[in-house]
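My questions will all concern the structure given below.
The other protein chains are all here in position, but one chain of the complex has been omitted.
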Amino acid sequence: MAGSTFGERFKVTTFGESHGVAVGVIIDGVTPGIEIDESYIQVQMDRRKPGQSSVTTPRKEYDKINIVSGIFEGKTTGAPMSIILYNKDMRPEAYSDIKNSFRPGHADFTYLQKYGHRDHRGSGRASGRETASRVAAGAVARKSLEGRGVSVVAFTKAIGGITGETFDETIIEKNAVRAADPIAAEKMIQKVEALAAAGDSCGGIVECRIRGVVPGIGEPTFDKLDAELAKAMLSIGAVKGIEIGSGFAAAEMQGSEHNDQMDKNGFKTNHAGGIVGGISTGAEIVFRIAVKPTSSISVPQQTMNQAGEETEIVTIGRHDPCICPRIVPVVEAMACLVIEDHYKRQAALRA
Amino acid sequence: MAGSTFGERFKVTTFGESHGVAVGVIIDGVTPGIEIDESYIQVQMDRRKPGQSSVTTPRKEYDKINIVSGIFEGKTTGAPMSIILYNKDMRPEAYSDIKNSFRPGHADFTYLQKYGHRDHRGSGRASGRETASRVAAGAVARKSLEGRGVSVVAFTKAIGGITGETFDETIIEKNAVRAADPIAAEKMIQKVEALAAAGDSCGGIVECRIRGVVPGIGEPTFDKLDAELAKAMLSIGAVKGIEIGSGFAAAEMQGSEHNDQMDKNGFKTNHAGGIVGGISTGAEIVFRIAVKPTSSISVPQQTMNQAGEETEIVTIGRHDPCICPRIVPVVEAMACLVIEDHYKRQAALRA
Amino acid sequence: MAGSTFGERFKVTTFGESHGVAVGVIIDGVTPGIEIDESYIQVQMDRRKPGQSSVTTPRKEYDKINIVSGIFEGKTTGAPMSIILYNKDMRPEAYSDIKNSFRPGHADFTYLQKYGHRDHRGSGRASGRETASRVAAGAVARKSLEGRGVSVVAFTKAIGGITGETFDETIIEKNAVRAADPIAAEKMIQKVEALAAAGDSCGGIVECRIRGVVPGIGEPTFDKLDAELAKAMLSIGAVKGIEIGSGFAAAEMQGSEHNDQMDKNGFKTNHAGGIVGGISTGAEIVFRIAVKPTSSISVPQQTMNQAGEETEIVTIGRHDPCICPRIVPVVEAMACLVIEDHYKRQAALRA
Partner (left out) sequence: MAGSTFGERFKVTTFGESHGVAVGVIIDGVTPGIEIDESYIQVQMDRRKPGQSSVTTPRKEYDKINIVSGIFEGKTTGAPMSIILYNKDMRPEAYSDIKNSFRPGHADFTYLQKYGHRDHRGSGRASGRETASRVAAGAVARKSLEGRGVSVVAFTKAIGGITGETFDETIIEKNAVRAADPIAAEKMIQKVEALAAAGDSCGGIVECRIRGVVPGIGEPTFDKLDAELAKAMLSIGAVKGIEIGSGFAAAEMQGSEHNDQMDKNGFKTNHAGGIVGGISTGAEIVFRIAVKPTSSISVPQQTMNQAGEETEIVTIGRHDPCICPRIVPVVEAMACLVIEDHYKRQAALRA
């Protein structure tokens, strides 16, 4: 693969640049006969789209999906589903003044090095817009997983040092930062708004919980379920780390404390985060990701231009001061892709 | 893939169980004409092998490698290299008393669920012994990377809450825990020995630094270099998390602080950890992994047996109280596999 | 993969049904910096499109391509190219009377068995229309191969028992059957027109010649260059066989006759067809494919319907009496995909 394809038996290929004609996705390997329509997918798109609140960018793409293939009479056919999102509100000219400079934190420099050229229009493939394709594909996986009794929920655990302590799933979609703790949510919003006003940004932590996965899902050795989740999450641009279950806290624990003992009701604890030996235990799968602060800020920064000269750059335009709330549906989508793919791999193994 | 293969153009497939006849590895896609011999590989094997010191298990496998194919007159031919390590000092009977019980922290339960049966002899494929195959393959990748000017060094950053602060690469192989800070090393060793005496274990953190990677290595979108490193690391049994560059600390940082600004000497900081947009920047690649405490402890633990009855289990036998020092060469090996593979992918892209 | 993706480093994924909204293709792994525009690709599309002459179906799709991504300022960027062809002149209602019957020679029965349902609108993915996506992708590969000095030419060798004996490359595009022998071409056209008048169809043989491939292209063992070409060709719906070089004639030859001996000018003969041990020799690569007679005929045929009842079927509508002339560009396209991919694999091997 040349990087744009994910999965083996539920196989997703994305295409399109942020400021080109469209972005989109092909999904190959969808179970035939699943009822799904555009509105089901659109719900997920709307959770990712910009402009949802004071803490997200006002760029208005709407992310209206078009299913081009793979559905017949309201059901998946098993043929590759293709979904296209035409770009609107493109303003490539907004990027013309930065076309020769490397924006700090962006992939401008590395893309130039890799490809020998650079598409300066808003990051091209490296743009967060590419994740819209993933959310569309993830929605298809999610619909299939619903039939398997699997649910996937992510939320903002922390922003800029403010950490949620409680978990109320019902409020996640009701606050602008998608936190699960209403008191922390309020503080996070204030923090983000203050940073936005200052032209700065901040990072955070997103947690994901997957319920209902039967024991036995995940391949041993290299394609462990947690390894695949790790790859999926680190493939999201702003993510700098992942931990499963106890995660980095395990580094300070003892075996007698960390091991999940069992009684006849099952595991008494879940330090493993629902995965042991790369295979699901049947317990809730829990992981957290570290999200870096948005790179695009209006604070002046020192950088280089393509001529090798030092210069200063100020990113104007429309950007999220904290990307966590919009990463939540992307995290869920990628998790859905991994789980759905591994259900299919398990079916192949046992066939 | 069914889980035992890693990489696309430098492609590694491992096989063998901990208490079977042998473990081994096939490496396909090796650049032809590289000078390599068994002794070069054996050096790495000896770093991973058990019984190196008071803090590692006394099981004596020696891990003597046998190159079965792919070498002719001292050079790689381009044909698949195969390397076999015959198991010695096998004592499957040592496991007979636990054959029906699920050892806490081990993959006994999940393997049974996945496969519908269980090879109880020392964890089978889920055993740390499988990583010997990876170290052998990693040594081949390392030899090739040396020719590219790339070096890979890992070390124990922390054990059980004791964190190294200084970095002296020259001492890593000279202390039993493979730390880079001599004072912390001493404390770590004391801690591990105390836990070993108590029949318990502890976790830690391993850091890896990769130098000399040219800018432009790594595929965008799903096969980002950090995503592939994350998968590689989480595919190691005891690893519960990974962070690249600033990692989880980024969650508390602001964009103006986190962005790596440039001057004419290059990047002024390296919060990115050497990878932006999934592609190498040319700066040092830095990541850390969380290692859980060894699951095998002699403290009695509550568990279930296959008949569904509650029981108590005590893991006797030979196990590492802290796996960090032996994970160090495995981390390096997996990092070598990822980097070598991506050099080849980049060559294909630009061809 | 779930069947819609071809290639490893030059990776092509097609989507879309014959009577849906559109068909299209994603091409991942394109070398960056190649100059290409829509008109270059359109030339190939026009060679495949229906309605070119009296011997092809009058369905007017035009096959107008739209490049959606992967091109910036007239050059490939290295990002996935996506090309969409909107379907026009769709008449799904034309298929309503056959929606419950299995058309002989078509994939109606097997698709129903595989997926548990059936998209009866003109064969869906099994339609020849899917090959339009391949021709678009093949044109991109062809442009890259031109830069490598590789040319790919296919032509109709035989139709319905009439075999061309001479080879004049300049006339291929100038006769309706794309033969390379002008006298045979005339006879073939008469034959096809007579069959068309009778509502029947016929098969034929297409030959492909690839020049300029350097020695050393092709992977040994399973991914031999001829094995990959065979897969590529048999993946075209109407193809029932392939032979490389001497092909089936080799079955009657002796080693002393078949072996290609060498002198200082190179190989004295080319029974191998330019590939030995799965690797290119530098000689012209030559293969031939067997094309079955078009399944859609207006002669009444006996079949079953989905209710399990015997019935009779007459395929009305617009179909080619012999598909050879339109398969020629598809054969070339698939050959281009294979060769381009293997140039990239070789670059990775030797990197």
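Labels A, B and C are assigned to the chains in the order they are written; within every chain, residues are numbered from 1.
As a convention for this text, contacts are C-beta pairs under 8 Å (C-beta built on N, C-alpha and C of every residue); 3 or more make two chains touch, one makes a residue touch a chain.
Remember, it's a predicted structure, so these values are computed and weren't measured experimentally.
Trainee: For the full complex, can you list every visible chain touched by the one that's not shown?
Mentor: Touched by the chain not displayed, across the whole complex: A, B, C.
Trainee: Pick out which of C:V43, C:I183 or C:M262 touches the chain that's been left out of the picture.
Mentor: Residue touching the chain left out of view: C:M262.
Trainee: For the chain not shown, which residue from C:V30, C:M45, C:A79 or C:A126 touches it across the whole complex?
Mentor: C:A126
Trainee: Would you mind spotting which of C:V43, C:M253 or C:I316 touches the chain that isn't drawn?
Mentor: Only one listed residue reaches the unshown chain, and that is C:M253.
Trainee: Pick out the residues on chain A that sit against the missing chain.
Mentor: 8-9, 29, 31-32, 78-79, 220, 343-351
Trainee: Please identify, in ascending order, the residues of chain C that touch the omitted chain?
Mentor: For chain C, the residues touching the absent chain are 1-6, 8, 14, 102, 104-107, 109-111, 113-116, 125-126, 130, 158-161, 195, 200-205, 214-224, 226-235, 237, 240-264, 268, 271-273, 275-282, 290-297, 299, 301-304, 308-310, 345-346, 348-350.
Trainee: Tell me which stretches of chain B touch the chain missing from the display.
Mentor: Its contact residues with the unshown chain are 1-5, 8-11, 13-17, 20-24, 26, 28-29, 32-33, 66, 68-70, 72, 75, 77-82, 84, 114-117, 119, 121, 124-125.
We adopt the following convention: only the chains that are shown with their structure count from here on.
Trainee: Let me spell it out: compute each chain's centre from its C-alpha atoms, then which one is farthest from chain B's centre?
Mentor: Chain C.
Trainee: Quick one: compare the interface residues of chain A with those of chain B and tell me same or different, with half as the dividing line.
Mentor: Chain A and chain B contact each other through largely matching residue numbers.
Trainee: State, to the nearest whole Å, the distance from the C-alpha centre of chain B to the C-alpha centre of chain C.
Mentor: Distance between chain centres, rounded to whole Å: 46 Å.
Trainee: I'd like the Å distance between the centres of chain A and chain C, where a centre is the mean of that chain's Cα atoms.
Mentor: 38
Trainee: Which integer distance in Å separates the CA centroid of chain A from that of chain B?
Mentor: 26
Trainee: Can you pull out the residues of chain A that are in contact with at least two other chains?
Mentor: Expected reply: 1-5, 8, 14, 114-116, 125.
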